[in-house]
Structure formats: C-alpha cells, structure tokens
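Scroll down for the structure; my scribbles are underneath it.
Missing here: one protein chain of the complex. Every other protein chain is in place.
Up next, subunit A:
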Amino acid sequence: MIDPTVVNLSRLQFALTALYHFQFVPLTLGLSFILAAMETVYVITGKQIYKDMTLFWGKLFGINFAIGVATGLTMEFEFGTNWSMYSHFVGDVFGTPLAIEGLMAFFMESTFVGLMFFGWDRLSKPAHLAVTYIVALASNLSALWILIANGFMQDPAGARFDPTTMRMQFKSFSALVFSPDAQAKFVHTSIAGYVSGAMFVMGISAYYLLRKQHREFAARSFRIAALFGLISTLAVVTLGDALGRMDDLLQPTKLAAMEGLWHSAKGPAAPWKLFALPDDAKQRDAFSIGIPYVLTPLVAHEWNTTIPGIYALERAAKAKTVSGIKAIIALKSFGASHDPAALAAFRKHENDMGYGFLAQRYAPDQNLSAITPALLPAVLAKTARASIPNVFVEFWSFRIMVGLGVAFIVVFAFGAYYSLKNELEKHPLVMKAAMLAIPLPILACEFGWVTAENGRQPWTVYGWLPTFQSASSHGIGYMIFSLVGFVLLYSLFIAAELYLMFKYARLGPGEHAVQPKPLPVPARPVFGQPGYANKPWQ
C-alpha cells in the first residue's frame, strides 16, 4: 500500500528543493556569458575598467555559483532517496543524460571555475578569457543535459517499457537527445537565465547610477546588460511560444489547464482567457474575461483547429483507464508466471498501462483485481479527474510568467534606449524600475518551472508512470527528518547568501570588504625557502 502522505511529503520536498535550487541557476547561466562578454572587451581593448567589471561581477557570480552547485547536488540525490520507484522505472534512460552531464559539462564547469577565480595571475590574458568562455559554455551545456532528462519526463521519447525488467528501456539515443520538447525547453530556459543575469547587472548598475557612484563603471555595465537583456527577452518569448505549440501536440492536459479550457475550443472565435478564476472542485470558472479570435492562432498557429478541453480529455482518460487496468493486471500475472498468454494480453493494452497505474490508487486496497463492475464507474471517474493537473495553479503560474516577460521587454527597451542616448541620468524612473526588477526574472523562472512541472501532473513520466506510484516506500518519520533538515539548512543559506550579496553589491567595484590585516610575525620564517623571496606569487 502506498501512503499518500509520504507521496505528498516527497512531492513537497522535491518542489521546495528544486525551486530553491532554481533561484540560483538562472543567474549562473546568465552572468557567466555577461562575464565572458566583459572580459572579451577587456582583452581586446586592454582597458582596466573592463577587468574591474569582470572581477566585480565575477565575485557576485561566485557567491551565487557556490550555492547553486551545492543545492544542485540535492536533486541528483533525491531521485534515489525519495523516488525509488521512479528511478527503477526510468533509470535506464533518464540516468544517462544525468551521467553524461557530469562527464561532459559539470566536470568542465567546476574545474575551470577554479581557474577563473584564482588563475588571473597564472594565465595569460587570452588563456584566462578562454577559461571564462569554457565556464559559460559548460554551464549551458549542463543545462542542456538536465533539460534533456526533464524532456523525457514530459515526452518519453527514445524508450520502451519492457515487461521482463519492469522498466522503460533505452532504445534510441537520438530520439532522446533531439526530443523537440527538450530542445525548445533548453533554449527557453537558458535564455531565461540570460534575462535574469542581465536584469541583475542592470539593476545593480542602476543603483550605483542613482547614487552617483562608480558612474563610468556602472554606465558601461548597464549598457551591456540592457542590450543583452532586450535580445534575450525577445528570444525567450519566441521559444516560449514554440513550447506552447509543443504542449498542444504532446501534453493536451497541460495546455488545457494552462488556458483554463474546460470546454474544447473549436474554430477561430474561441476566446483566450485574459483573466479567470478557475474552480477545480466545481470544474468551471468562478469568473472569466476572454478575448475572442486569440486563443486558436496563438496556440496552434492556425485558424481552424480544435483544442481539446478538460471535459473531453477526461472522457478520453476513462477509455484509456479501462484498457490500462487490463494492461496492469496482465503485467502482474506475467511477472508471476511468465505466461506468454499474459504477455500477449499486456501487449494489447500496453500503451495505456500508465492509466492502469493511475487507477490503482482508487481501487480497493490499491489492488486493481479487486475492482468489481459495480465499483468501476467510480474508479473511472476518480482516475479521469486525477488525470488533469490543478487548473488554478497552472492557469495563474503561466500568466504570471508571461506577464513578467512582457514587463521585462518594456524595462530593457527603455533602459537600452536611454543608455544608448546617454540620457539615463535624466530618467531616474527607468533606473528605479530596473533596480526593483532584479528579483523578478528569477520569479518568472520559478513560475515557469511550476507551469512545466505542475502541468505534467499527475505523471512523473507523462502517460506512463504516475507521481503517486513513483515515490520511495518510506515511513513518514524519514520524510519529516529530511524536510526539517532542508528547511533549517536552506534558510541558513539564503540568509547568508542575501547578506553577502547585499554587502558586496553595496561595496561596489574595487573596494575591499575584508581589510587585509598585517600578518603576525610567523614563528618560523615563511620565506625561508630558497628562491622564495624572488617569486612571492608562487
């Protein structure tokens, strides 16, 4: 018997730790390229100010990077510690991109980041620049493999379920890697990181400009960031649109929830809901305002097509569940007997097996064989209802993300325009907006994550493995232990991180937070080694 409380606590823990980790990732992705750009200008022009810029933003990058790496470890562990059934079920294909990420990207990023911070005096200018670029490329490559893994959860391409080993087995490397969902999401997510990095640099530069500190430094940083940010935001919106179309084809339940579509949208006149209060319990909107002639072209990029609504999707889910229950009963019987007849019965209903798993939760004692004909309609209704993600959460997290994205275009556009005209100081409002907007792209990224992963529910592997089935068979005590630990540790980290970020951002470039103190006289001569005094840097 699966304990729903343990599953919910596991979900809570994963969501908290993933959202927490994801606060730091976008800045790493974005700042690394901004650093590379600044250092490129330094190497080409030789102007010290660009080195100061690279060093200063690099220090803030470092504070963010450490905690990003640290909290990323949690994710790699949690699949095994909390999602044992999931790991067993998909490890053969899902583990692979994670392992390749380590081999190809994470190693490179982490090894070279040490040289980036500590190698200034030991590497030539071009060599150090190359190191900075490698860090930027590697951190983006890292995101690629992670999102390929995530893409598999959204659209399990490249694998097939094997009834003997009771898991998805890897069948096609190219289908996994070139999954359209993974590719579009990679570009969308990494560029969202560039937006976050750009807003961070632009906002802090605006702070200096408003206080008339480090003006030369801040004006240059502001301009690089505003241009980089404007281009990135436009790209993010384009890719987000591509992702929306992908969901139309691959994850109809996600799309229906995102748009709050209770009824199917037929033809061009279907309204796009600008504002609505979806009520999941009653399955209707408590209130909504729609704009006709927007939804269909926006989502499908054509006029005459039908976008299935939640009622229709639930009807389809019922049919799949009937077939899926047969699949799971046959699979269990095959596992016990290795009877070819059971295998043949399973093969007939194989593609719906996920819905059989989904129905397990609503069967008496979570046993599908115990469903009597009298109980079946109730099980089907509950399973169908469970196959739809929470509409309110999906609808609003999507709209908040999109709304913020549009707001960023405005802020970056004004910032870039006045920065290029050298009129920034006449428009303090633009600078104040930039400053206040610093955390917003990260917030947008978080809502993007919620849109993607809440919309994937109730599945961990869309259509194949329900979240309910995926968790480890822990007791509640284990979950409380780890949750309390995470909350304590992560609260401590965020407090320390914010304290240091504010402290170093306020200090500005070229100032020392920690005043070097003269060394106490060493008991034994430190410079006693031959040749040491001549080369104090060694």
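One rule holds in what follows: a contact is a pair of C-beta atoms (placed from the backbone, for glycine too) under 8 Å apart; a residue touches a chain by one contact, two chains touch by 3 or more; residues count from 1.
Quick note on the criterion: contacts and distances are computed from a predicted model.
Q: Suppose you had to identify the omitted chain by its UniProt name; would it be "Branched-chain amino acid transport system permease protein", "Carbon-monoxide dehydrogenase medium subunit", "Cytochrome bd-I ubiquinol oxidase subunit 2 apoprotein" or "Polysulfide reductase"?
A: "Cytochrome bd-I ubiquinol oxidase subunit 2 apoprotein"
Q: Identify the residue among A:V69, A:L313 or A:A416 that touches the chain left out of the display.
A: Of the listed residues, the one touching the omitted chain is A:V69.
Q: Could you tell me which of A:T111, A:Q283, A:S323 or A:N390 touches the chain that is not displayed?
A: A:T111
Q: What residue numbers in subunit A mark contact with the hidden partner chain?
A: Per the touch rule, subunit A residues meeting the hidden chain are 55, 59, 62-63, 65-67, 69-74, 76-77, 79-82, 84-96, 98-104, 106-108, 110-115, 117-119, 122-123, 162, 164-167, 169-171, 173, 332, 335-336, 338, 472-474, 478, 481-482, 485, 489, 493, 496-497, 500, 503-504, 512-517, 519-520, 522-526, 528-529, 532, 536-538.
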